[in-house]
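I have a structure here, written as structure tokens, and I will follow up with some questions on it.
With one protein chain held back, the other chains of the complex are shown just where they sit.
Just so it is clear, A and B label the chains in written order, and each chain counts residues from 1 on its own.
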Amino acid sequence: MNGIYEFMQEWSILVRVLAFLLIAPLAGGLLAGVDRKVSARLQGRYGPPVMQPFFDVLKLLRKERIIVNKFQDFPIVLFLLFTIFSGALFFAGADLLLTVFSMALAGTFFILGGFCVSSPYSHLGAERELIQTVAYEPMVILLAVGMYQVTGSFKVADIVQYPAPLILSLPGVFAGFLYILTIKFRKSPFDLSMSHHAHQEIVRGITTEFSGPALALIEITHWYETVLLLGIVYLFFAFNAWLALVMVAVTFLFEIFIDMNYARFKWQLTFLSSWLFTAVAGASNIILLSMIQR
Amino acid sequence: MNALIFLIVFPLVISFLALVVPHGLAIKKIIGVCANIALCAVPIYLLITNLDRGPAYFNLESKLIDTGMFLVEIFIAFYLVYVSVRSKRYLPVFMVAVQSLITVTLEFNTGYVMHVEHSLFVDKFSIIMALIVGIIGSAICLYAIGYIPEYYEHHKKLRDRRDYFAFLMYLFLSAMFGIIFSNNLKWLYFFWEITTVCSFLLIGFKDDKPSQESAFRALNMNLLGGVVFAVGLVHLYSSSGVMELDKLLRLDKGVVLIPAVCLAFAGMVKSAQFPFCSWLTGAMVAPTPVSALLHSSTMVKAGVYLILRVAPVMENTPAAKMLTLIGGVSFLITALIAISQSNAKKVLAYSTISNLGLIVACAGLNTDAAVWSALLLIIFHAIAKSLLFLCVGVIENKLGSRDIEDMDFLIMRLPRLTAVMMTGMAGMFLAPFGMIISKFITLRAFVESNPVMAIILAYGSAATIFFWTKWMGKIMSIKHGVTEVMEHKVDLWEWVSLCILAVTTVVVCLAFPFISFRVINPYLLEIFGKTPVVDTFNVLVVFIIMLGLLIILPLGLLYYAFVNKNYKRVGTYLGGGNIDNITFAGAFSSTQKIELKNYYLEKYFGEERLFNIGVFASLTLTFIMFGAVVL
Partner (left out) sequence: MGWFKRSPWLLHYNATSCNGCDIELIASLTPLYDLERFGIVSTGNPKHADIFAVTGSVNEKSRQVLLNLYDQMPNPKVVVAVGICATSGCVFQECYNVLGGIDKVLPVDVYVPGCAARPESIIDGVLKACEILEQKFKQQKRERQERS
């Protein structure tokens, strides 16, 4: 039943990592394009072509490099490198918790980049990005914990091959993860720190002082991140590969739908509601599992 | 055994020399430096010679030593009574009276009758602690050589008591080595009380009202711990007739549970767990070397050291579960409170209590994996936190402020200091440094046995990311041409100790496999008979990240600083109203200055509210803990 994974298992770790490295940005960019097209159609417009994100990135790479201080692009480069590293770890089948911590490290670099330029908008964007990170971090750790409880292993390779459906044992964890997925994708109502859409508030938030090549790198990093997060969604349905892929697509469309329906929340509401939802859905799922397994 | 006695006695000698040798002689600094080198070298020697041996016990019985200790204890009791009465505080008097009563009873019961087989011992855990105390203690004493003159320049009204300061610091180091190497519980108690007194005197060093308040609060709480300690010892002797740690661990659990819990309680107080947190946060009024030495890397570690030693006795009892929860509560609530603090030393204090809470929680769990991560946490936290305290001390002397909000553009004013400080901060919360590995293993240890703790750990980790990243971002802010460099003013002694600690942070992370396999695992084998299975692939990955960062960071910084010339520099976006880098055209033709402040979320993580919640929760848990044992 799990044809795709068996096929992938034939490949060595190195091949899988290379595949992630090369295919993920293309997949991520296409997903971003589909996102914009579907959003436009939902709003009754035509919308840009599906390849638009690629045009954007290619244009940005050709712009002049404008900076506020000499070092501001370095945290962005580290952000990209560590996101790629996290994704590579994940798709190579390594430890899920290590992937989570590596992603947290990457996010920290992004936030530090926003802080180091010392401009009011990017500072505010960085503070909000930090609040977003703190809002979703417990749920992501609890996700790894929940998967460990059911499958007995933190390794992605073991979790993917687990024969029983994880979604049935971890519905609360999945619900909590969906909630914070909106934060991680930077979609309304949780697009506090930066937005891909026209609506601003703090201008461009954390990306305000980045231009040209740095901005292109941030875009590409978000594509890698999208693929990695959808990979985590796949894990919940990994017992049946085709069902999992369908559910990944459904989740993505669901996120676009939520984006189109909600306006931006205040940061207080984002933060408190995430922690509360994590406690109610995620933590209770974990406690129930531990009681059942005793 | 000679090494052990040397480590206990030598700092004592140095402390008296500090008092006796006349002030201002250059030879004093030379003596200090030589002493520090010795204090670093001997623990390393101990490590190398004991690497392949199991625990070693030494017989050192002497009526002279016992009588001497008893007399010193009486002297301390009288001194404390005198100081308390002079400051018109009577609670310490009461507690000293109770404690002396118990001590005298103990002495008369055991003094001439009891035979102690092994007074001193050394095993891998002791060696780890000795390395921490030796290396970090020496580094801090070196730092103090540079810090104290500047401290007196800033506080011109204070009486110059720097000899007294050196005396207390080395006396404290001696007592710490005593705690680490004592197998005889009465000796341990003696050294424990000396650290209490040293802490009291050092916190009150500045001799103004807030310092005295904090000093007496610390004294009261630690005396309470001491009373409970003494009660535990009396109970132990009367129920089983032993007064040695190794024998205690081999006795039947039912017999020694009460003394073990009493000792654990004393450890809890000394490492400032809830409900006894406030003495540590109040102790931040002391000069920085005191905060770095006592209140982050050594004395509070003595508390968790004791808890970890008696943890095997308490394993799997309701008392241990309560201990884990107390640790968990301390971990979570102090991490949350630290978000709302802007005083740098208070943030460091709360972060310390948070990490100690995690160690206590691991001790309560007492599986091989939990103790493994507890030991790693002890090592990494001691080094990183003392480094951070020392950096904050330098900043306080240079900028005249401890407030994080005044540390704007620190990387431009004190670039190398900021680099060292960021190393310390990274060591506290970022992968690939040690704390992450420890949190990693701690999480796995808790998932299997105590999911509530796993949840607490998840929320607490998120909270720690918040306040560290906030602070890091603040010191990293760069604004072209805005402020001048003050770097040249940092004292050489301070630099030497900061470099030692920064290098140690990195070295310990790189040497982590060695520490884990050669030092910690043998200890775990002795106690549990097995060692936690650490996935080598994970260790490899962590290594790759660390090496990667170590290579990429300096190369990248150099590249962006010197190589990449393809850029155009403009101002920040200020709605087009830029005048220069710091001002913009505001409303009504005014010019406004840009000021950036961090979020502190006081409404949610305010100190008072959360503190009270923590105190109530932990008091309940403490009562349950004692109740479970007594009933």
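As a convention for this text, a contact is a pair of C-beta atoms (placed from the backbone, for glycine too) under 8 Å apart; a residue touches a chain by one contact, two chains touch by 3 or more.
None of these values were measured; they are calculated from a predicted model.
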Touched by the hidden chain, which of the shown chains?
-> A, B
Residue in contact with the excluded chain [from B:Pro513, B:Gly548 or B:Gly577] | B:Gly577
Write the list of subunit A residues that the hidden chain touches.
-> 36, 40, 43-49, 52, 55-56, 58-59, 62-66, 198, 200, 203-204, 207-212, 215
Please give every residue of subunit B in contact with the chain that is not shown.
-> 568, 570-571, 573, 575-578, 585
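We adopt the following convention: only the chains that are shown with their structure count from here on.
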Note: subunit B sits from subunit A at a C-alpha centroid distance in Å of 37
Parts of subunit B lying in touch with subunit A, wherever the complex brings them together = 408-409, 430-432, 436, 440, 443-444, 447, 451-452, 454-455, 457-459, 461-463, 465-466, 469-470, 472-474, 476-480, 535, 537-538, 541-542, 545, 548, 552, 556-557, 560-561, 564, 566-574, 594, 596, 598-599, 604
Would you tell me which residues of subunit A are touching subunit B in their complex?
-> 64-74, 77-78, 81, 85, 89, 94-95, 97-98, 101-102, 104-105, 108, 111-112, 114-123, 126-127, 130-131, 133-135, 137-139, 141-142, 145, 148-149, 154, 203, 208-209, 272, 275, 279, 283, 286-287, 289-290
